[in-house]
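Can you read through this structure? Questions will come right after.
All protein chains of the complex are present and in place, except for one that has been dropped.
Now for chain A:
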């Protein structure tokens, strides 16, 4: 019996190239840049849905800002008598607004029990949290800068550059630590400890060995502060990026 020969047309080079590019496109999802992802989420959700509790957040921020400005500008006697203590004040208080608005935002989510629902949507809670934390840190950075300008105008012995760098170090050190704890630790106690611990540990260190604390804070040169600052900002953005990709598609790899 003769075997029937099947003739199958070999696809053209264009067809092969098109199919390969289709398989690669489907199998290896294109990684978007961090900025593009942030912009896409902002476009999709808009300001109103990105910050569903914006009224409360604004109110809380104003209250804390008033408290910090009043305390910072009223403690003239102490700051002038105790050289360098003003930098301690700036360092410790720099992430306070960030700390409170992040905590409030998480409490709001916990109180409304929306976690499960928001985690099963296309844009999940990790992506939203990353965008929100980025926005909060930019807002706090701006607020801290205004605070430092006010302090420099009030206390002439303060160096703006040094105060600015110390404040930014404090803010980004805390926010990077927060991100690390959020992403790597499931224990609620550790998360809460970080929030409460920042002020407690700094105050304890200041009271326990004021000279050593001030020595560390004041003796670091501006250039070292600048390097620390840039490193912390890079680390912070990298972790935000990581948080954004936390549950993303793995592709075919």
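By definition in this document, contacts are C-beta pairs under 8 Å (C-beta built on N, C-alpha and C of every residue); 3 or more make two chains touch, one makes a residue touch a chain; residues count from 1.
In the analysis below, contacts and distances are computed from a predicted model.
Peer 1: Report the protein name recorded by UniProt for the chain absent from the figure; options are "ABC-type multidrug transport system ATPase subunit", "Branched-chain amino acid ABC transporter permease", "Carrier domain-containing protein" or "Iminophenyl-pyruvate dimer synthase domain-containing protein".
Peer 2: "ABC-type multidrug transport system ATPase subunit"
Peer 1: Kindly state which of the options A:62, A:117, A:146 or A:161 is in contact with the chain not pictured.
Peer 2: For the chain that is not drawn, the touching residue is A:117.
Peer 1: For chain A, which residues touch the unseen chain?
Peer 2: 44-46, 49, 52, 112-124, 128, 247-251
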